[in-house]
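Would you mind keeping the following structure in view while I ask a few things?
Here is chain A:
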Amino acid sequence: MKALLLRDLRLAVRAGGGFGLSLAFFLIVTVLVPFAVGPEADTLSRIGPGVLWVGALLATLLSLDRQFALDHEDGALPLIATSPLPLEAVALAKAVAHWLTTGLPLTLAAAPLGILLNLEGASFPWLVLTLALGTPALSVIGTFGAALTVGIKRGGLLLSLLVLPLYVPTLIFGAEAARRGAMGLEVATPLLMLAGITLGALALLPFAAGAVLRINLR
Partner candidate 1 sequence: MSIWEYANPKKFIATTAPVIPWAFGGAILCIVVGLIWGFFLTPDADRFGSTVKIIYLHVPSAMIAINGWIMMLVASLIWLIRRHHVSALAAKAAAPVGMVMTLIALWTGAVWGQPMWGTWWAWDPRLTSFLILFLFYLGYVALWEAIPDPDQAADLTSVLCLVGSVFALLSRYAVYFWNQGLHQGATLSMDSEQHIADVFWVPLVVCIAGFILLFVALVLMRTGTEIRLRRLRALERQAQRAAA
Partner candidate 2 sequence: MTLELGKYASEVLSAYGVSLALLVGLSGWSWRRYRRVKAEMERVERGRDG
């Protein structure tokens, strides 16, 4: 599993690996929001956490379908499938690789981008915490979606249609926890739910993704 993870990380950082793309997308989306809703600081700071959460979610979605599609196109997928590594572990390795190359950088980038949206000081730690807890779920759910649509031509659009509804719980609890944290309200419930969904997804979805990969390899 480490071999596949290291290979994917190496591929991502190599030229054309798309490492910086989701970060650039996240920056652009964040910059566009004030153009749309106007520059008033208090509006921006109020909707800031939510905007950053949606931006991170869309940036994650952007880089999902390349995961399995590349291995499918160049014939690596059947070769990996016949290796000692079970497909469930392949799915988990892909999800971890995706999180390290996309989820983690987005979480770290959210703080500086928060400044663009005039976030108050109190909301920064909560924003980063909720993103840190939520982005692994986005990665593993996205990996399941990518496995589901690996064989389909132009599967990228369908992938978004299938995965976005699955993102709703994580988005609601994540953005709500970030918003309440910023306002100093009681945060325990949304935070625990967010963490619970992420852990549940990490534990169960690789098996669903593995089963779906097996079906797509037939």
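A word on the picks: all candidates are chains of the complex that A comes from, given by their letters.
Rule of thumb we're sticking to: a contact is a pair of C-beta atoms (placed from the backbone, for glycine too) under 8 Å apart; a residue touches a chain by one contact, two chains touch by 3 or more; residues count from 1.
Everything numeric here is computed off the predicted structure, so don't read it as measured data.
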Result, touching chain for chain A in the complex among 1 or 2: 1
Residues on chain A engaged by candidate 1 in the complex (per definition of touch): 144, 148-149, 151-152, 155, 158, 161-162, 164-166, 168-169, 172-173, 176, 189-190, 193, 197, 205, 208, 211-212, 215-216, 218
